[in-house]
Structure formats: C-alpha cells, structure tokens
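Please find one structure pasted underneath; my questions will follow.
The complex is shown incomplete by one protein chain, all other protein chains being positioned as in the whole.
Lettered A, B and C in written order, each chain numbered from 1.
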Amino acid sequence: MSTTNSPLHQAQILLEPWMENFNQPEPNRLDVVIASQDLLSAAGALETNHWGYLAAITGLDHGVEQGSMEALYHFCTGPVTLTFRVSLSRENPVVSSLYEIIPAAIVHERELQEMFGILVENIPDPSHLLLPDDWPEGVYPLREGFDSAELAQDYQPDLTEKTDRQDGCFVIPIGPQHPALKEPEHFEFTVDGEIVTGASVRLGYAHRGIEKATEQRTWVQNLYLLERICGICSHIHATAYCLGVEQLAGVTVPPRAQAIRELVAELERIHSHLLWFGVAAHEAGFDTLFMYSWRDRETVMDILEEISGNRVNYSANVLGGVKFDITDEQKETIRSGLNFLDERLHHYMNVVTKDTAFLQRTRGIGVMTREQADQLGTLGPTARASGVERDIRVEAPYSFYNDYPIPMVVETAGDLEARFVVRLKELLETNKTIRDILDRMPEGDLKTRMPRRIKAGETISRVEAPRGELFYFIKSNGSDKPARIKVRAPTLCNMASVVTLAIGHQLADIPVILAGVDPCFSCNDRAVAVKPQNNGWQIWSWEQLRQHGIDFYQNKDLVKPE
Amino acid sequence: MREIVALLFFPGGLFIMAAGLAYEWVDRKLLARMQNRLGPRWFQPLADTVKLLIKEEIVPEDVHAAIFTLLPIFALTGPLTAALYIPLAGFEPAYSFSGDLIVTIYLLSLLTLCTGLAGANTLDRFSLVGATRTLTQMFAYEAPFLLSLLGPAIVTGSWQISEIAAYTNGSWLAFSQPIGFLVALIGLIGKLEMPPFDAPEAETEIVAGALTEYSGRGLAFFHLGKTTELVLGLSLIAAFYLGGVTTPLAFFAKTLALLFILVGMKALVARLRIDQTVGLWWRYVAMLALAQWLVVILWRGVAG
Amino acid sequence: MKIVTMAGDVLQSLFKRPVTRQYPHERVEPPERLSGCLHWDAANCTGCGLCEKDCPANAIELIVLDKKEKRFVIRYHLDRCIFCGQCVVSCPRSCLDLSSDDWELAALGKELFTLEYGDIADVEDARSRILEADVGQSARA
Partner (left out) sequence: MGIDLQNTIMDRIATWARINSPWAIHFNSGSCNGCDIEILATLTPRYDLERLGVKLQGSPRHADVLICTGAVTRQSFSRLQRIYEQMPDPKFVVAVGSCALSGGVFQGCYNCTGGIANCIPVDAYIPGCPPRPEAIIDGIVKLLHSLREGPDSTTESQAETENRRFA
C-alpha cells in the first residue's frame, strides 16, 4: 500500500492550495475537487513537479434536474490515478485549456468540447475532432437528452466535393481511402518537392458514437459493443471493461478464468504485433516480409480460432469470467505454435537489424527523443522505443500479471528500427509468459455469477493493449445500464507524434512513420467514438503545426510561411 | 508480305505482346512462389488485359482529352517498334541498319516519357508526384543503362544491333565486362520501375503513381507496353552479355534466367526512396559504368 | 550488414509446396468451436426471452404464440448477428448453438438472411401476425 499511497500523498501535498475537497474511493485513486478557475494552477503544479501524465479527460452530464456537469481530469503515474473533479454549470460550462502546460491535452479537450458543449477557453484549434463536418451546431451527443433518432431523421448527407488545396502549397492527401491506410482517416501532407513541410489529420471517419450507445444498452450487451471498438485489440477492450464492471460489482473472478484472460490477451498481442510488423514492412515496400510475417501470423490465428471459435473478435470474456476452457490438447497446440513462432521471431529480428536495404528505410528515420515522447504523451511500444518506461502490465499489474509477470522491454534509439525491435522483443517475452501460464494454469471454475444490475459507483480500469495503455472510466447509477463509459484508446495519444515527426521527412517515409506508431483509428475513433473522448488529433491546426515544426526542427526553410 | 508479317505477327505485334504476357505470368508466378504462395493461373495476364480493354474508359475532367487518349497508344508503339530491331526467339532482327542501337534505346524510353507525360497531364496529385518521380528516375538510370549497352558496341566497333549480336555470339561478355552486365541488369529494373526501384508507383505513398487516373484501355496499353519492354530488355541484355540468342532454346533459357534474377531482387530488397534511388545511380552505378567504359576503350586501344 | 537476409526463406519456398489452401476446391475442417450460423432446438425452449434480451445486435426475435403450448418461433437475423455466443451462454436450457459447419453464409440478396425457426404452421402464424401488426400500424399512421 505504501507504494500506492506515497505518490498520492505527494500529490495531496502539491495540490493543498487549490484542493476544495478530496476523497479516496479506491486505494489507488484520489479524487480532488478543484474549482474551474484553479484548474490551470493545479495542473501546473503537477507538471512542474513531474507528477504523472494526463491520461484522459472525462465529461459527465448530471442532467437537467441537477443542472450541473463535471469534467474529470485523470492523471496517472504507476498504479495510481489522480482525478481532478471540476464542477461546471450546465448553462454556461467553461474551462480553460491546459494546452500551454500539457500540449497533449488538446485532443482530449477538443473531444470534451464537441461531445459535451463545454467551452474550452484558449484552445488553439476548436474545430471538430471526431464529429462529421456537417454536424449541426449546438448538438452535443453525450449530453443527456440527446436523441439520435431525431438527428437521423433530418440527416442529409453533404455530397459537395470539398477542396482541400491550400494556396501556394502542394498538398498530398492520404485517406480516407488510400492503400497505405487500411482504415479511413484523412491526412494531408504539404510537400515541397519530396519533403514534407506540413501535416494535418482529420479523424472521425470511423467515429460511430459508441460511448453514447453504451448508455442505451445493458451491461451484458455493452461487452460486445466495446469489444468491437477495435478488431485488432478486441479482447483487451472487453477485458478492461470486465475488470471495471467486476470491480464495481465487487465480484472476484475465479483464478482459472483470469489466467485464460491473460493467455488470450497475450496471444492477441502476438497477432497484433505480427500484423503490424507485416503492414509496416508493406508500407516500406518490402512485400516479401509482409507475406512471410502474415503467413506466420496464421499460426496464432489458428490457435485463437481453435480455442475461441472466432479468429478476430474472440468473445472470450463474459462478465464474471470467461466463456471457454483450455484443454490439454489445446495447450499442446499452443506450445508447438509458440516454438515455431520463437524461431521465426529470431529470424525477423535478424532481418530488421541487419538487412541493409530495409535499414535504409528505418534506421534514423522518424526519431523521437525521450523528451518528445514524454511531451507528446505517447504510450505503449511507441513510447518504449524512445526509452519511456510505460507499461501497465508492469507498473500496475491487473488481473493475473502479478502471478505471471512480464518484463518491460525498452529501447532508447527512438527511430523506426527501435520500434520494430521493441515489438519483436516484446513478442519473445510474451511467448515466455504464455508458456508460463500454460505450465501453471490454476484449476477451478470459469465464471462466477454476476448481478444484472451493478452497484452505483465509479471506477477506472487501465490495461496494456498491444498499442499502449487503454483507459476506461465506468460509472454506474445502480441500474442495468451504465451511466457513462469513457474509453481512451492509445492511438489517440500516439497520433500527435505522427504529425510532428512527419515534418521534414521525405514523402516516402510517411507511410512507414505512420505505421511505426501502429495506429488503430478504429480504436481511436471508435473508441473515441465510443466515448466522447478519445480521439485524436483531428488536427493540429496550422499554427500548432508550425509551432511544432519550428520547435523541433529549428529549420525555417522547412516550414513555409502561409 | 514479309513486312506485314513482321509488323503484325512476328516479331512485332502479336508475338511480342504474347511473349510479354507470358513473361509477366512467369514474373508473377515466380514472385508468388518465392513468397510461399500459389500465384496466378497461366492465363491471368491475358484475362487482365482483355478485361481492361473492354472496360469503360473514364476521361477525368480538367485534362486534355486528346493527349489523355493518345499517350497510351504512343507508349505502346515505342516498344512494339523497337521489337523490329531486336533479335527475338532465335531469329535475326526483322530490320537492321547502321546505328539502330541508338534508335532502339530511344524507342525504349518512349514508354517512360509517355508515362511521365500522362501523369503530368492529369491534375490528380498522386499522378503529379508519380510523374515527377518517373522522370526523375529516368534521368537517373538512363545514362548508366546507355553506357552499359555501349560497352559491347565498342568492343564490336559497330552501332548496329545485329552486328553486335553476331560478334558477341558465343563469347560471354558478362565475364569480361561484369560491371557493365550488372549495370545493364539493374538499369532494366529501373527502367521497368520494378521493385526495389518502384518508387514512381509506390502504392503505399502515391497509389498508382502517374497512371492513377487511367482506367480501361489506356491502362491496358501502358501495361502491355511495360511487359513488352520487359521481354525486349531481357533479350537485349542476353544477346549482348550472355553469349547470344541465336536459337530459340538459347533465347528462352537465357532471358528466363535473367528474369529469375530480376524477380529475386524484387522479392528480396525493400523499396528505395526516390532520393536514395537517384543517389545510388549517380554516385555509384554511373561511376562504375563509366569506369567499365574506360577500361573497354583502353583495352581496345591497347589491343587494336 | 547484409543485403539479402530473406534469401533462405525465398529459396526454400521455391522448392516447397506453397502453404496456400485452395479453398473452395480444397477444404480444411473448421475447428470444433467455430461460431457459425445460430441453430435452435425447439424442444427445450421455455420462451424465457433471455437470448433476445442479451443479444447485443438485436439479431434474435422470439415470437411467443402460445406460452402454455410451447409454440415459439425464433426469427433470426443473420445479417445482424455478430456470432458472439452470448445467447448460447444466456440460454438456461441450452437450446441454442452456433453451428461449426454452417459458416459459408454469403449471399447475393439480403432477403435470405432472415431465418425463421419453428414448426412450419407456427412460422406461418407468426408471419401473419406480424403482417397484421404492420397493417395495423400503418393504418394508425
């Protein structure tokens, strides 16, 4: 407990001057009530003392009767979460932007603004992050009383062609349909010859409105809705949700079920990383590597299909446990699959670190320093490739990671090569952990009974998805439907780095840099979509871009005046 | 009569196009097998071409329609004409005159030029970048490729393909001029925009490069032009460097062996960026080709 | 520093049979647990409606014609189903099953995706009731 308490204690001391009230709902959480005018100073105090990072901003609408809203700023470090609760009036909700202190806050704030209609003052770019361009003014989907049927009725798609050409600049659009993107997002890169001088992103093509939808479905139905935020990391989304709901309900999941959850999560990591590995190689124009890595990926897909019955959305979780057992026969299949993969992974490691032609495309490209990675709020393997030690499985072990620990893999180079190496090394560790689980799998039940109505309360659930930390905020009001679920997927945080890193590179490097952070827009938007929060950089405005371009490259030639 | 046959059936026209499609199949099939896949069926390139020919052709707005329609035809004409001057399938070239080597090299460049123009003609941004890259790459590989083909010409003391082929018949210049041979081979990859030098049509960056806006017949013509050029290039290199292609057996064996090397490169090497491509060509390959050239000239001076 | 690190793989593949499965000419048994089309066993059904309630995609409609006589029709929307198996877990009498061999479901028209399980007469009955309800609704409108 002392390890958990000391950072929170420290935070309590730091925040003393502004703290109106506080409570500790769970041992690893501290909720601090802050007045909206004190927000900047309080966040500044954390930032100057390097206390944690901003993980997410959640909006809460308490409804017309109470007439109030709340913005929750979640800061995390290690296993603890510190939450600023800022109360706002429903008629005139205003907060000030944390952009000056925490540049990474802008995405979260823009999401807050468009989803709740909370005005964020001084935000550099107030445009839509996730919602469509033709979204009606003054309609905020996550506020209480928003009716999607009403909206759908008078929806007329805007079919006019939008021109995105900038005067005097040559703009290369990538997306929403583009061979480099398997998902619809829209990037625009301004190029001078082959050199990229500016970049912007439009998210929201995959924004489906999942967070709102969760409030209309039962706890059970939401499990599958949230699983489909992302088809690549489906299991981890469902797991994060289950962990949170079980925590709220006060239910303990049988050990065997927890072991199976971790097993599937790690198998999913193999599938996700190999998928990414192939796609990144394809972006770099190395199709043979793509074909081979996807061939080998079929091994793990077969395993997943055999144990769960589905190749992608395994539906392994139910609330209170898991659906299926692992038989001894299946354990053998998994072991032999892992042996094959181990051998192949060593081979690929050799390829990415030795192949001259491939290294030309990865070594020293898209370098992100530790400071940048920290400042841009990157997560997961992208951050770890730059030497930032952030891995929830190690820092705040959930589920069964205490019993089957996994070491953290960190590289320091920060370039594309390091991102390849980090992920491959991670897979080797993952394989060891899976073997460990198979060898020492506890006996017992697969699930416990779950109530259909969940006790009122709030909880936070953080897990390590293949792409980085996944953050869930779940609030129940005691009914059979959640009051609010907020999802912040890792890609939201990582997108910022793409836009920043792209400037000054060759156009040809862009797809690889983009692939390098392993973006998952469905997570992003979906998640984002899922909840009001997560998405990303719809864009950096040109001002921001320029600012960053100047800051990071100090090369005025590369940044064209408008 | 002989002219009509030469123009329409052999070696121009039908034969060279059929050979092109067959070689394209070998290319795709080999690549697939190297990637542990089954690969396309034998008639795949033919089906692709026929399908493209009967498909609707969309002429985008804002382009010069006549140029848009005519460019593919010119692009195909270049290699088809060049086929008349190159020894194919064990036969002498259909036509021959002093200096036809130079004409042939220009005819072979026509396809690249047309591709570049086609890209520049459409206002699509991917096409424009593709066109820039195509032309940039052309300036990079064209000089070393030319130099590498001139090596055998200097040894022979003639600018006529049939004479050079007759001279090199039986003597494997690949051993006496290894650098020239390598440069010619790599030059051919660059010319055909095959991986690893496929930056001009890098799918993940600029969709399909200069040809992004082409559909139907236009695309089919460019496509045919490229496969035809593949056969011609292979045949030329085999004739100059691999001891001649005077029998059908020698022709097919040697060109397919060369194709195998090409496909191997394709499978094993990651795509180079356009700046890396240009750097590689001018900094190393062109210098090497020049060195080889000088050696050949000096050697001739000393010996002759 | 090597130029061709993948040469071994490539050469091996040339002389080996490719891993390609020539589906549909060559079929491999799908795994036992595969989730395919939903099948319903009418005999045990009590008409509790849990499957309909828990389905996250509204793929199941349970039409109760007569609860005492156990006359139920299940209308299953294949195009909505996400094959998650929650209905199978929820069903207290194990009447539902995601078939492991009925998975080649593609079709050229959407009308084939609405499946009705139950006694033929019951299905007819259910259909006419729905039709009546529809007529009633449009009449009111």
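Here, a contact is a pair of C-beta atoms (placed from the backbone, for glycine too) under 8 Å apart; a residue touches a chain by one contact, two chains touch by 3 or more.
Computed from a prediction, not measured in an experiment: that's the story for all the values here.
Taking every chain of the complex into account, the chain not shown here touches A, B, C.
Considering the whole complex, the residue from A:29, A:74, A:110 or A:208 that touches the absent chain is A:208. Taking the complete complex into account, A:291 is the one of A:291, A:359, A:427 or A:485 that touches the chain left out. Only one of A:28, A:234 or A:247 touches the absent chain when the whole complex is considered: A:234.
Across the entire complex, the residue among A:22, A:51, A:99 or A:146 in touch with the chain not shown is A:146.
Within the complete assembly, residues 131-135, 141, 146, 148-149, 151-152, 155, 157-159, 161, 176-179, 182-184, 204-210, 212-213, 216, 224-225, 228-232, 234, 275, 278-279, 290-292, 294-295, 298, 301, 305, 310-313, 520, 522, 525-526, 529 of chain A touch the chain that is not shown.
In the full complex, chain C touches the omitted chain through residues 18-24, 30, 37, 56-58, 77-84, 102-110, 112-113, 115-117, 120. Touching the omitted chain from chain B are residues 28, 32, 35-41, 43-44, 47-48, 50-51, 54-58, 126, 203, 207-208, 212-216, 219.
The definition used in the following text is that only the chains that are shown with their structure count from here on.
On a Cα centroid basis, the chain most remote from chain B in this structure is C. With each centre defined as the average position of its C-alpha atoms, the distance from chain A to chain B rounds to 47 Å. Residue numbers of chain A whose C-beta contacts span two or more other chains: 288-289, 292, 295, 355, 357-358. Annotation for chain B: residues 34-37, 267-269 touch two or more other chains. Within the complex, the chain A residues that touch chain B are 170-173, 178-180, 191, 194, 281-289, 291-292, 295, 355, 357-358, 360-361, 506-511.
Within the complex formed with chain C, the residues of chain A that make contact are 217-218, 220-225, 227-228, 288-289, 292, 295, 302, 305-310, 313, 315, 318, 323-324, 347, 350-351, 354-359. Across the complex, chain A is touched by residues 1-6, 9-10, 19, 30-35, 53-57, 82-86, 89-90, 98, 100 of chain C.
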